[in-house]
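Input: one structure, supplied below.
In this view, the complex is presented without one of its protein chains, the others remaining in place.
Note that the chains are named A, B, C, D and E in the order they appear, and that numbering of residues resets to 1 at the start of each chain.
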Amino acid sequence: MSDIVSEFNAYRSKMNDKILSDNNKVIKRIFNLDTNAYAEGALDVKTKELLGLVASAVLRCDDCVKYHLETSYKEGLTKAEVVEALSIATLVGGTIVIPHLRRAYEFWDALEGQDASKE
Amino acid sequence: MSDIVSEFNAYRSKMNDKILSDNNKVIKRIFNLDTNAYAEGALDVKTKELLGLVASAVLRCDDCVKYHLETSYKEGLTKAEVVEALSIATLVGGTIVIPHLRRAYEFWDALEGQDASKE
Amino acid sequence: MSDIVSEFNAYRSKMNDKILSDNNKVIKRIFNLDTNAYAEGALDVKTKELLGLVASAVLRCDDCVKYHLETSYKEGLTKAEVVEALSIATLVGGTIVIPHLRRAYEFWDALEGQDASKE
Amino acid sequence: MSDIVSEFNAYRSKMNDKILSDNNKVIKRIFNLDTNAYAEGALDVKTKELLGLVASAVLRCDDCVKYHLETSYKEGLTKAEVVEALSIATLVGGTIVIPHLRRAYEFWDALEGQDASKE
Amino acid sequence: MSDIVSEFNAYRSKMNDKILSDNNKVIKRIFNLDTNAYAEGALDVKTKELLGLVASAVLRCDDCVKYHLETSYKEGLTKAEVVEALSIATLVGGTIVIPHLRRAYEFWDALEGQDASKE
Partner (left out) sequence: MSDIVSEFNAYRSKMNDKILSDNNKVIKRIFNLDTNAYAEGALDVKTKELLGLVASAVLRCDDCVKYHLETSYKEGLTKAEVVEALSIATLVGGTIVIPHLRRAYEFWDALEGQDASKE
């Protein structure tokens, strides 16, 4: 698997385990909400993933962007759809979003690359 | 028409005219992009409006939220869809988004109220 | 009761009722967490209120600052303690916090004034 | 004098007095620094005012923008110079800066209007 | 000593020396204030460290979080107290704080580990 994808997931997963094993109720419930909020409801899962992606991008949280890129990719969103969402993020959030756009492109390429290498 | 909706639009429109008549090229182009970015493309207009709404909400820009609420309303998005988008914004952006949620609810009610009063 | 305190509470309470009656699960749980997070635990209630106040001040959320000022006041925190917490917020968050400091002072005075007028 | 200019200055001045009379050392020193930082040094006063203005605009602090607009106006900066600085702020900070741009234009007009009415 | 702790301190210390040797008065005074603001006053040192930690966490400044974690650790704050403070930061600042929470946990573990390895 692509290095930047697997490294991101390994660290994220290891530290989430540490955090959750600590049993702070407020933090655990926020983690729980984070799973529930993106489930299908009035809006479908794909739309919600794009909402999470754009929120993460304008708030310039690289790890959150990576997480939503991977979920978007798994949900079958196309690169064109994801880039269009990120273009709105860049317009609303300004040119300070551009460095995060660079890393988002790199991560998306890694997501596509890991699939290509499996074939 | 509801007061908070018409007041918002009147001020917005008056000041936008002043800004655009000033002919600063960079600002004019940003205004232009703001119109183009939400046109149908890989994503449909409704989805893009929700993306603009969530970006505005997590960045806590009341006027931007109002603008996207009104466009969302005109595009036929339901309250349930809009609220679900705002719930993601509140989760990603934290409880500091709640005061903006209050004003968003008030503005949405005003949008619905102005239609009801026309009947 | 002082105008700015009662107006703040009336609007906050009216809109919170509207939001909660809408039954969006994610939003309701965030509101719930907001109540639980400030309950006594490893840290006492006073310390937690100051943490909420400082977080609100550096994120420049006037309504959140007002809410925590009122709770701090009710919990018996002194003005000197509250101001010292706000001084850290101003240092960490920079001079852009100063306008919020002005409104925080005004609100604290209103909180003290409403008690004085009851005597 | 124009209403929005005089109201802004009156409130700012009244609350600053309250804050400073409170004798919190950290806050007093930050207020002090705020005066010293814009004095002529390696950069001239006009340039520094524009730096303060752009910092305030991208951080979306209306009161800070107003303060630097007034000082810029008094230092003899032209509207074209101020608008060009604000265009950079809007590009770097994104379309969420636009509502603050509207209020900046309104305040600048009020600054010019108060002078015109004195003639 | 743990790598991430010693690397952080070495870089921080080297660059602070460079900055301070440059003799910019405004920057030097801000550095000075940063030392004074956390001294005992109306609030005790432990509370102030937690305020600095929460302010740093909601503003998502990893280096500032690390600094306050280390000082909190040296002042004898327990992990439960620190985590409770961070839970408030995560609630107020939203899920975008979570990646910083991961790195905070990692750094706290390193702080505990460096002590364990001395025994």
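Just so it is clear, a contact is a pair of C-beta atoms (placed from the backbone, for glycine too) under 8 Å apart; a residue touches a chain by one contact, two chains touch by 3 or more.
What you see is a predicted model; the values in this text were computed from it and never measured.
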Sole residue of E:Val5, E:Leu43 or E:Leu59 that reaches the chain not shown, by the stated touch rule: E:Leu59
Options D:Met15, D:Leu69 or D:Ala89, residue touching the unrepresented chain: D:Ala89
Contacts of subunit C with the absent chain, listed as residue ranges: 58, 90-97
Residues from subunit B at the interface with the omitted partner, ascending: 25-26, 29-30, 33, 36-37
Contact footprint on subunit D, counting only the chain that is left out: 30, 33-34, 37-38, 41-43, 47-48, 50-52, 54-56, 58-59, 64, 78, 80-81, 83-85, 87-89, 91-93
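The rule is simple: only the chains that are shown with their structure count from here on.
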Comparison of B-D and A-D by number of C-beta pairs in contact, larger one: B-D
Between subunit A and subunit C, centroid-to-centroid distance (C-alpha), Å: 32
Euclidean distance of C-alpha centroids - subunit B vs subunit E, Å: 38
Multi-chain contact residues (two or more partners), subunit A: 26, 30, 33-34, 37, 55-56, 58-59, 64, 91-93
